[in-house]
Each structure stands twice: as structure tokens, then as C-alpha cells.
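One chain of protein is taken out of this complex; the other chains stay put.
Each chain gets a letter, A, B and C, in the order it is written, and its residues are counted from 1.
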Amino acid sequence: MADQPGLNVRMEQVGQAVVVTPEGEIAYTEATQFRQWMRKAHDASPERIVVDLTGIEYMNTPGVATLVEALQSAKKNKYRLVLAGMNTNVRSVFEVARLNTVFEIVQTREDALA
Amino acid sequence: MADQPGLNVRMEQVGQAVVVTPEGEIAYTEATQFRQWMRKAHDASPERIVVDLTGIEYMNTPGVATLVEALQSAKKNKYRLVLAGMNTNVRSVFEVARLNTVFEIVQTREDALA
Amino acid sequence: MNESERREAMRRGPLHGPDLTLNMRSDPRFLTGARGLIASVAEKIGLSSTSCAQVALAIDEALCNVIRHGYKKRSDAPIWVMVWVLADEGVGAGLRIVIEDEAEQVDPSKIRGRDLADVRPGGLGVHIIREVMDVAEYEMRSPVGMRLTLVKYDRPSPGVEPAAVGA
Partner (left out) sequence: MNESERREAMRRGPLHGPDLTLNMRSDPRFLTGARGLIASVAEKIGLSSTSCAQVALAIDEALCNVIRHGYKKRSDAPIWVMVWVLADEGVGAGLRIVIEDEAEQVDPSKIRGRDLADVRPGGLGVHIIREVMDVAEYEMRSPVGMRLTLVKYDRPSPGVEPAAVGA
């Protein structure tokens, strides 16, 4: 899972939660790699996955799709998926797609872990 | 002297020095505007002009030319021109042009005002 | 000019050639650069930062779709992106962008996103393109391929509401 030019990902366990922190952009070329990270987070059988998007300047629909997939896994396996730290542009993608009410979206990583 | 998309400039008096702080990039389209700011700094008859380049991500030779002009004015009028806060890319432009030994170049704005 | 004539005029665009043409292979490695190019031009001609971000997103979604759906992920097929800077004509700065490919032709009415109430991973790109642009029209190109015409004004011209156009 070598990092590509556009995306760097960190993953850490915080209590029963797994925090995934991607940095850069999640667009067409990075979505495949990001999907693998989200699967890895899922495989850790957490009670909660927090995706801290503070470091994501840009996301388009291939990126959003990976998060919708992750949400479907979360629902099926009854754990929470929380998205934190979206910038205005990323948030507006979720709004246009009417996904802002489907996802649990909070301001900060701290809020997501509370 | 309305700011253009690429460049924002602040100018302030600190003791006998004038500090010019451009932010963004100084390339072809911004060089004219930046030259006007440097003339304004000159017109304040300072003992020293400090150009704090910390906020400049990119500069090319039209930008460098404005600073060479400013250096010529400084020499003629016997005041100091000090450049601070260059990032690696900006510094390498000065190095290729062999101007790194012609200008007084320091790390930080504080060094420049010392 | 009534509303439909005005929309048609926006779609048709200026008579002169594009100010900028990017001819790229359908290689995903070029997507970030293409998007950045358009965003930079949008910024330099004075579109608001929100509009710049929206245009960049729309271009990116449209190019992703050409690569995935049009060319089935082939990376060596041609894509043309033509850009016209629309002068201020009382409606603020604007850009007209035409994207053409040589991919298989599809009925433009088939190019549409999923029902937004039915939450699934895909089917969002076309919604986004239509929502953020003032004009987004697909058509078959002659003799092969598809053409997407996009127009974005900073302020919508009177009588052309983006919501109405994009719906």
C-alpha cells in the first residue's frame, strides 16, 4: 500500500476506535489506495472508525464513493463511522450529493472521539 | 495598487526600517505590482528595507528583476536592502542567477531587523 | 432574448476559437493537472474562490467519467478540453468549457446520476456537474465521441437560475 504522490494515510488505534488520517487529495487515482486503508480499518473490528479529513484539501466522487462503501460496512457490522474536519469544498460535495445527513459529520477529531 | 489574485502585500514601518511582506507568488503578472510596492518603500526614505519572503511560495526572474532594481536604488541611496525567509525554491533561483552573494540574505525577519 | 434563447446562446458560446485547449491522453495521472489548470485560469479571470472550486470539481468529475465510462479505463485515448474566457457582459466573469472525446456514443439522456435518496457509492458525478455549473449539456459529437458543454458565470445572468438550468 505504497503512498502515491497525492495521498498519505496514517492509521491509529485510540481506545476502541480506529482513526484514519489521510492527507492530500482523494480523487480518481487515490481512491483505490484509500479504499484499501478503509478496509484495513474495518478489519481491526473497531467500535468506531473516525476519518479525520483535516488534511484533505480536495475530494471528488470516487473518494466519496469509498466513504459510502465504508458506511455500508459500518451499518452492516453495527459500528459507527464518523467523519471529522471537512473543509468547505469537501463539505459542499457531500451537500450536493445529499450525503451530509446520511453520514455522521463533526467538526474535529476530538468531537469524533468524544 | 489593487491586489491581484496571485499577490498580497503588506508594508509597515519598524523603527528606521520598512518591512515589505508579500504573500503568494511574484511572477510575470505580479512583478509590476510588486515593483510599485518596492518604490513606495523606497519613497519612505528608510535606513533599511526588509523584504520578508516567508509567504512567497514561488518567484521567477521577473520577480527577481524587481529586487535587483531595488538593490540598485538602495546602493545609490546608501541604505540596506535585506531579504529574509526565502524557501528552497526561491533561494535556488537566486543561486542559479549568482545573486545569492550580491544580496544580503538572512533566515528570518528578526535577523533582518537585528 | 427570452430564457431559452439566452440559454442556447450561452451553450453555443463565442464565435472565435478557444483561448486555451488542452489535448490530453485519457491517463488518470493528468487529471490533477487539468483540474488545476482550469482552477488557475478561473482565478486569474476573477471568478470567486467558490466558483473556482466548483468549476475545478466539475471538470474533474467530467474527465473521470470520460476515462471510466467513455473509454472503459483505457489510458491512451484522446480528450480535448477547450476553454473560452467569457468577457464581462453585465453578468460577471465567466468560463465556457467544452470537453470532447472519441469514445463510444451514448444517448445523452442516459447520462444521469442515481436517485439521491437511494444511498449507494456511485452515481454522484453528473449530479455534481449539473448542480455547480450554469450550463451542462451532453451531446453526440460528429462523427464519433461525445461533447460536454459547461458554462459557469460568477453571477448567473438574469433569467438563468443555476438551479433551474442544473435541475
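Criterion: contacts are C-beta pairs under 8 Å (C-beta built on N, C-alpha and C of every residue); 3 or more make two chains touch, one makes a residue touch a chain.
Everything numeric here is computed off the predicted structure, so don't read it as measured data.
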{"item": "Which residue of C:36, C:92 or C:113 touches the chain not shown here", "value": "C:36"}
{"item": "Residues in subunit B touching the chain absent from view", "value": "6, 25, 27-29, 60-62, 64-66, 68-69, 71-72, 89, 92-93, 96-99, 102"}
{"item": "Chain not shown, touching residues in subunit C", "value": "19-25, 27, 29-30, 32-34, 36-41, 44-45"}
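Convention: only the chains that are shown with their structure count from here on.
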{"item": "Distance from the mean Cα position of subunit C to that of subunit A, given in whole angstrom", "value": "27"}
{"item": "For subunit A paired with subunit B, centre-to-centre distance based on mean C-alpha positions, whole Å", "value": "42"}
{"item": "Subunit A, residues touching no fewer than two other chains", "value": "none"}
